[in-house]
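Showing subunit A:
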Amino acid sequence: MEIKWYIFLSVTLFCIGIAGALTRRNAIIIFMCIELMLNSVNLLLVAFSKMHLSGIAAKFPALATDAQLFVFFIMVVAAAEVSVGLAIIVMMYRNTHSVDINFLNRLKN
Partner candidate 1 sequence: MLGNYITFPELLLWLPLFSGLIIFFIKEPKNAKRWTLISSLITLAISLASLYYHDNNKYLLYNNVSYVWMPYLGSSFALGLDGMGHLLTFLTALSFPVIFAATYKTEYKNANIFYGLMLLTQCGLMGVFVSADALVFYFFWELALIPVYFLCSRWGGEKRVAATWKFFIYTFVSSLLMLEGIIYVYLQTTPTLTAQHSFSFIAFYNSHISPPDQNWLFWLFFIAFAVKMPVFPFHTWQPDTYEQSSPPATMVLSGIMVKMGVFAILRWVLPVFPDAVVHFRNIVIGLSIAGMIYASCIAMVQDDLKRLVAYSSIAHIGLMCATIFATNTTGLQGVMIQMFNHGINIIGLWIVVYLVERQTGVRKLSQLGGLALKAPVLTIFFVLMVLANISLPLTNSFVGEFTMFTGLYQYNRWYAAFAGISIILVAVYSLNMVQKIFYGSSPSETIVVKDINLNEKFILAVVVIFIFVLGVYPAPLFHLTSDTVTTILSHF
Partner candidate 2 sequence: MNAIHLIYLVPLLPLIGFLVNGLGRKILSKRAVGVIGSAVILGSFIISLLIFFQVRQEDFTPQIISYFDFINVGTIHASFAFQVDQLSSLFLLIITGVGFLIHVYSASYMHEENATDLARYFSYLNLFVFSMLLLVLGANYIILFIGWEGVGLCSYLLIGYWFKNTSYNNAAKKAFVMNRIGDLGFLLGIFWMINTFGSVSFHDLFNPNNGIISILHETNSHRLIGITLLLFVGAIGKSAQIPLYTWLPDAMAGPTPVSALIHAATMVTAGIYMIARSNLMYTMAPSTMNVVAIIGLATAIFAATIALKQNDIKKVLAYSTVSQLGYMFLGLGVGAYTGAVFHVMTHAFFKALLFLGAGSVIHAMGGEQDLRKMGGLSKRMRITYITFFIGCLAISGIPPFAGFFSKDEILAVTFSKNPLLYIIGLGGALLTAFYMFRLLALAFMGKFRGTEDQLHHVHESPGAITFPLISLAFLSVVGGLVGIPEIYMQHGHRLGEFLSPVFAQSNAILATHEITHQTEWMLTGISTILIVLISVWAWNKNKNYQGETTAETGLDRVLEHKWYVDELYDAIIVKPLRSLSLFFNNVIERSGIDAIVNGIGKSIQYGSRQIRLLQSGQAGSYILMMVIGILILFIIQLFAN
């Protein structure tokens, strides 16, 4: 499979994520869209690592491992973000009984 298809795939997912973040008002859904973006990145990284494995990394497989480990760390961070993010969203819900991001717009101008 040519690399460009992977690129297109993950870019498409990425942009869907962005579009979702733009079109929705529910904080949780926006957050999920962001998770979608992160996943598209993961996919891309794995694809690249595989691509490099047939190229420069053929002699140094460690170079390809790098990308997969990077994905691992992204997952770690994503997990951490989720815990914090959901806590914040819960806090918001507690305060406003809503998760609509447009509901909170006291800070402006």
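Basis for inclusion: all candidates are chains of the complex that A comes from, given by their letters.
Assume a residue touches a chain if its C-beta (ideal position, glycine included) is under 8 Å from a C-beta of that chain, and two chains touch if they have at least 3 such contacts; residues count from 1.
If you're wondering where the values come from, they're calculated on a predicted model, not measured in any experiment.
Although all of 1 or 2 belong to the complex, subunit A touches just one of them, candidate 2. For subunit A in complex with candidate 2, the touching residues are 18, 21-22, 25, 101-102, 104-109.
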